[in-house]
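Only one protein chain is missing from this complex, and each of the others stays in its spot.
Entry: chain A
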Amino acid sequence: MKVIDMYDAPHTGRTVTSNDIKISARNVNVFYGDNHAIKDVSVDIEDKMVTAFIGPSGCGKSTFLRCLNRMNDTIESSRIEGTICIDDEDIYDRRVDPVQLRAKVGMVFQKPNPFPKSIYDNVAYGPKIHGMARNKAELDEIVEKALRRGAIWDEVKDRLHAPGTGLSGGQQQRLCIARAVATEPEVLLMDEPCSALDPIATAQVEELIDELRQDYSVVIVTHSMQQAARVSQKTAFFHLGNLVEYGETGKIFTNPEDSRTEAYITGRIG
């Protein structure tokens, strides 16, 4: 894998290597009742790489993201067809327990949603229910490591037992990221993680996402094309439930193949 210079403009010198395939979706169709939300989407998401889903509102990118850790199971009217494999295992197989899957595929949501508990408890909750720590010292260690990964340790180390809801929006979102990585997932799904944050907090979270790429395969849904361009190596463009174009971020933004992608990127649809 080569070094990637993130902060270059997307059209200059961006280099992307190909990694192992982490998630592979084939002919995925999702229905909400009668509404056909995802139409025949096939995509391969690579390991240790940031993949961005872009597209206008209601295009199905969040829906598809939520298929990857079966969060759509909680919506009763939803129905999914096709296969999604993580490490060549079908996650919709009958033998798969969604709870186990979600420990492997962490998720960060659009709105920061810390539990109304202490910062420590927020992060410790996942490791606790998965039995990852044998004693308090181990748990402390896991919490510290997760908070460091979430790039929030220095800000909260003196007030670990203060409520997580008392943090600022950007800190809350980084806390949620720390909470998600605490269970040591292999894939991290992010559903518009910066939409509720100011530019400074956004920059911090984006920087964090880039660091997380070292260990995780990150899938991020975003409304901001600049953000997709800044943080991702691969970009998928969704439109009206279809996966229109999928490829290297640099190419999507500079030389899209599909006219719809071009129209969206230049601001003519969306």
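Here is the rule we go by: a contact is a pair of C-beta atoms (placed from the backbone, for glycine too) under 8 Å apart; a residue touches a chain by one contact, two chains touch by 3 or more; residues count from 1.
Rule of thumb we're sticking to: contacts and distances are computed from a predicted model.
From the set "Transcriptional regulator", "Phosphate transport system permease protein PstA", "Cytochrome c domain-containing protein" or "PepSY domain-containing protein", the protein name that UniProt assigns to the chain left out of the figure is "Phosphate transport system permease protein PstA". Among A:G106, A:P193 or A:G250, only A:G106 touches the chain left out of the display.
In the complete complex, the hidden chain is touched by one of A:H130, A:K145, A:H223 or A:R260, namely A:H130. Touch with the chain that is not drawn comes from one residue among A:M71, A:V218 or A:I265, which is A:M71. On the side of chain A, touch with the chain left out of the figure occurs at residues 69, 71, 74, 76, 99-100, 102-103, 106-109, 111, 113-116, 125-126, 129-130, 165, 176, 179-180, 182-183.
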